[in-house]
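Just one protein chain is left out here, and the rest sit where they should.
Moving on to subunit A:
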Amino acid sequence: MIQRRTVLQRLIYAAGITAASTLPYGLVRLTMPEARADFSTHLRPPGALKDDLAFNSACIGCGLCGEVCPPRCIQFYQREGGDRANTPYIDPEQKACILCSKCMQACPTEALTEVPRNDVDMGVAQIDRSACYPWVDRGICGACVSICPLGERAIGFKFWNQYQPIVKQECVGCGLCVEVCPHPSLPIRIVKRSEGTVARHSV
(Lines give C-alpha, C1' and ligand atoms only; values in the text may rest on other atoms or scores of the structure.)
Protein backbone atom coordinates (compact mmCIF):
# COMPACT_ATOMS: atom_id res chain seq x y z
CA MET A 1 0.00 0.00 0.00
CA ILE A 2 1.28 3.43 -0.83
CA GLN A 3 1.55 5.81 2.05
CA ARG A 4 0.00 9.20 1.76
CA ARG A 5 3.37 10.72 2.60
CA THR A 6 5.12 9.00 -0.31
CA VAL A 7 2.44 10.19 -2.68
CA LEU A 8 2.92 13.70 -1.45
CA GLN A 9 6.67 13.40 -1.69
CA ARG A 10 6.42 12.16 -5.25
CA LEU A 11 4.10 14.98 -6.20
CA ILE A 12 6.55 17.47 -4.80
CA TYR A 13 9.41 15.84 -6.69
CA ALA A 14 7.40 15.87 -9.90
CA ALA A 15 6.57 19.54 -9.44
CA GLY A 16 10.23 20.30 -8.73
CA ILE A 17 11.42 18.45 -11.80
CA THR A 18 8.86 20.11 -14.02
CA ALA A 19 9.84 23.51 -12.67
CA ALA A 20 13.53 22.81 -13.23
CA SER A 21 12.95 21.53 -16.74
CA THR A 22 11.33 24.77 -17.76
CA LEU A 23 14.49 26.59 -16.70
CA PRO A 24 16.00 26.70 -20.22
CA TYR A 25 12.77 28.18 -21.53
CA GLY A 26 12.71 30.72 -18.75
CA LEU A 27 16.26 31.71 -19.60
CA VAL A 28 15.28 32.33 -23.18
CA ARG A 29 12.30 34.43 -22.12
CA LEU A 30 14.58 36.55 -19.99
CA THR A 31 16.96 37.21 -22.85
CA MET A 32 14.13 38.08 -25.24
CA PRO A 33 12.16 40.77 -23.41
CA GLU A 34 8.96 41.90 -25.08
CA ALA A 35 8.36 45.16 -23.31
CA ARG A 36 11.18 47.26 -24.73
CA ALA A 37 10.42 46.49 -28.34
CA ASP A 38 8.35 48.70 -30.61
CA PHE A 39 6.90 46.71 -33.46
CA SER A 40 4.64 49.34 -34.92
CA THR A 41 6.68 49.93 -38.09
CA HIS A 42 7.41 46.24 -38.68
CA LEU A 43 5.75 44.26 -41.44
CA ARG A 44 5.60 40.53 -41.84
CA PRO A 45 7.08 39.26 -45.12
CA PRO A 46 4.71 38.80 -48.08
CA GLY A 47 2.44 35.78 -47.97
CA ALA A 48 2.47 35.74 -44.17
CA LEU A 49 -0.45 34.39 -42.22
CA LYS A 50 -2.69 37.31 -41.47
CA ASP A 51 -3.15 36.65 -37.79
CA ASP A 52 0.06 37.47 -35.98
CA LEU A 53 -0.49 34.86 -33.27
CA ALA A 54 -0.98 32.21 -35.91
CA PHE A 55 2.16 33.44 -37.63
CA ASN A 56 4.21 33.11 -34.44
CA SER A 57 3.09 29.58 -33.90
CA ALA A 58 3.68 28.58 -37.51
CA CYS A 59 7.15 30.07 -37.92
CA ILE A 60 9.95 27.83 -36.66
CA GLY A 61 12.55 30.59 -36.84
CA CYS A 62 14.70 28.79 -39.39
CA GLY A 63 15.79 32.00 -41.10
CA LEU A 64 15.34 30.56 -44.58
CA CYS A 65 13.19 33.46 -45.72
CA GLY A 66 15.94 35.88 -44.74
CA GLU A 67 18.60 33.77 -46.32
CA VAL A 68 17.06 33.89 -49.77
CA CYS A 69 15.92 37.52 -49.76
CA PRO A 70 17.90 39.40 -52.43
CA PRO A 71 17.66 42.90 -50.92
CA ARG A 72 18.20 41.46 -47.42
CA CYS A 73 15.16 43.33 -46.18
CA ILE A 74 14.03 40.49 -43.90
CA GLN A 75 15.23 40.99 -40.35
CA PHE A 76 14.59 38.84 -37.29
CA TYR A 77 13.66 39.51 -33.71
CA GLN A 78 17.09 38.66 -32.40
CA ARG A 79 17.27 40.22 -28.98
CA GLU A 80 13.74 41.13 -28.05
CA GLY A 81 10.29 40.14 -29.06
CA GLY A 82 9.06 37.64 -26.49
CA ASP A 83 6.90 35.15 -28.34
CA ARG A 84 8.07 36.63 -31.61
CA ALA A 85 11.60 35.39 -30.89
CA ASN A 86 13.47 34.65 -34.12
CA THR A 87 10.53 35.35 -36.39
CA PRO A 88 11.03 37.58 -39.44
CA TYR A 89 9.96 41.16 -40.06
CA ILE A 90 10.58 43.87 -42.58
CA ASP A 91 11.27 47.44 -41.62
CA PRO A 92 10.66 49.34 -44.87
CA GLU A 93 12.30 52.46 -43.51
CA GLN A 94 15.55 50.50 -43.60
CA LYS A 95 15.01 48.23 -46.57
CA ALA A 96 11.87 47.32 -48.43
CA CYS A 97 10.62 44.20 -50.13
CA ILE A 98 10.95 43.99 -53.91
CA LEU A 99 8.13 41.40 -54.22
CA CYS A 100 10.37 38.75 -55.72
CA SER A 101 8.49 35.98 -53.84
CA LYS A 102 11.62 33.97 -53.03
CA CYS A 103 10.87 33.94 -49.31
CA MET A 104 7.41 32.49 -49.88
CA GLN A 105 8.91 29.68 -51.94
CA ALA A 106 11.61 28.99 -49.37
CA CYS A 107 9.50 28.92 -46.23
CA PRO A 108 8.99 25.30 -45.19
CA THR A 109 6.01 26.01 -42.96
CA GLU A 110 2.65 27.64 -43.58
CA ALA A 111 3.97 30.86 -42.03
CA LEU A 112 4.63 32.16 -45.54
CA THR A 113 2.70 30.71 -48.42
CA GLU A 114 2.99 31.69 -52.02
CA VAL A 115 0.55 34.29 -53.26
CA PRO A 116 0.60 36.09 -56.60
CA ARG A 117 2.29 39.44 -56.52
CA ASN A 118 -0.87 41.45 -56.87
CA ASP A 119 -2.50 39.65 -53.96
CA VAL A 120 0.32 40.25 -51.51
CA ASP A 121 -1.01 42.13 -48.52
CA MET A 122 1.62 43.39 -46.15
CA GLY A 123 -0.47 46.46 -45.51
CA VAL A 124 -1.13 49.61 -47.39
CA ALA A 125 0.83 52.84 -47.77
CA GLN A 126 -0.50 55.90 -46.05
CA ILE A 127 0.71 59.42 -46.68
CA ASP A 128 0.67 62.04 -43.98
CA ARG A 129 -0.32 65.06 -46.05
CA SER A 130 0.95 67.49 -43.50
CA ALA A 131 4.52 66.25 -43.98
CA CYS A 132 4.88 65.18 -47.63
CA TYR A 133 6.80 67.84 -49.58
CA PRO A 134 4.41 68.26 -52.53
CA TRP A 135 1.42 68.20 -50.24
CA VAL A 136 2.81 71.03 -48.14
CA ASP A 137 3.95 72.91 -51.24
CA ARG A 138 7.62 72.50 -50.52
CA GLY A 139 8.63 71.36 -53.96
CA ILE A 140 8.21 68.49 -56.34
CA CYS A 141 9.07 64.99 -55.23
CA GLY A 142 7.06 61.99 -56.43
CA ALA A 143 9.83 59.53 -55.61
CA CYS A 144 7.24 57.12 -54.19
CA VAL A 145 5.20 57.16 -57.38
CA SER A 146 8.14 56.52 -59.62
CA ILE A 147 9.53 53.60 -57.59
CA CYS A 148 6.31 51.69 -57.05
CA PRO A 149 6.58 48.30 -58.77
CA LEU A 150 2.80 48.17 -59.24
CA GLY A 151 2.72 51.58 -60.89
CA GLU A 152 -0.37 53.65 -61.37
CA ARG A 153 -2.64 51.01 -59.89
CA ALA A 154 -1.13 51.44 -56.44
CA ILE A 155 0.00 55.00 -56.20
CA GLY A 156 -0.48 58.00 -58.44
CA PHE A 157 -0.88 61.74 -58.41
CA LYS A 158 -3.97 63.56 -57.37
CA PHE A 159 -4.57 65.10 -60.78
CA TRP A 160 -2.53 64.53 -63.87
CA ASN A 161 -1.11 68.02 -63.61
CA GLN A 162 -0.38 68.02 -59.89
CA TYR A 163 2.39 66.39 -57.95
CA GLN A 164 0.63 65.33 -54.84
CA PRO A 165 0.78 61.54 -54.43
CA ILE A 166 -2.27 59.46 -53.59
CA VAL A 167 -2.30 55.80 -52.58
CA LYS A 168 -4.88 53.54 -54.17
CA GLN A 169 -6.52 50.32 -53.05
CA GLU A 170 -4.25 48.02 -55.04
CA CYS A 171 -1.18 48.96 -53.06
CA VAL A 172 0.25 45.77 -51.50
CA GLY A 173 2.37 47.43 -48.84
CA CYS A 174 5.79 46.41 -50.11
CA GLY A 175 7.20 49.61 -48.66
CA LEU A 176 9.53 50.56 -51.50
CA CYS A 177 7.96 54.02 -51.41
CA VAL A 178 8.80 54.28 -47.71
CA GLU A 179 12.38 53.28 -48.36
CA VAL A 180 12.81 55.85 -51.09
CA CYS A 181 10.96 58.73 -49.45
CA PRO A 182 13.45 61.39 -48.39
CA HIS A 183 14.11 61.40 -44.68
CA PRO A 184 13.75 62.90 -42.13
CA SER A 185 10.09 63.80 -42.53
CA LEU A 186 9.02 60.32 -43.67
CA PRO A 187 5.39 61.15 -44.29
CA ILE A 188 4.69 57.78 -45.86
CA ARG A 189 4.35 54.55 -43.94
CA ILE A 190 2.72 51.17 -44.28
CA VAL A 191 -0.31 50.55 -42.11
CA LYS A 192 -2.72 47.62 -41.80
CA ARG A 193 -5.21 47.47 -44.58
CA SER A 194 -8.04 47.81 -42.08
CA GLU A 195 -6.68 51.24 -41.21
CA GLY A 196 -7.38 52.35 -44.75
CA THR A 197 -5.54 54.66 -47.06
CA VAL A 198 -6.74 58.11 -46.30
CA ALA A 199 -8.82 57.64 -43.19
CA ARG A 200 -6.44 59.48 -40.95
CA HIS A 201 -5.78 62.47 -43.12
CA SER A 202 -7.57 65.67 -42.67
CA VAL A 203 -6.53 67.45 -45.86
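To be clear about the criterion, a contact is a pair of C-beta atoms (placed from the backbone, for glycine too) under 8 Å apart; a residue touches a chain by one contact, two chains touch by 3 or more; residues count from 1.
The rule is simple: contacts and distances are computed from a predicted model.
Which name from "Maltose/maltodextrin transport system permease protein MalG", "Carbohydrate ABC transporter membrane protein 1 (CUT1 family)", "Electron transfer flavoprotein subunit alpha" or "Ferredoxin-type protein NapH" does UniProt give the chain that's left off?
Record says "Ferredoxin-type protein NapH".
With the full complex in mind, choose from A:10, A:79 or A:117 the residue touching the hidden chain.
A:79
Contact with the hidden chain only, please: which subunit A residues?
These residues of subunit A touch the chain that is not shown: 17-18, 20-22, 24-25, 27-28, 31-32, 53-54, 56-64, 66-72, 75-76, 78-80, 83-86, 102, 106, 108-110.
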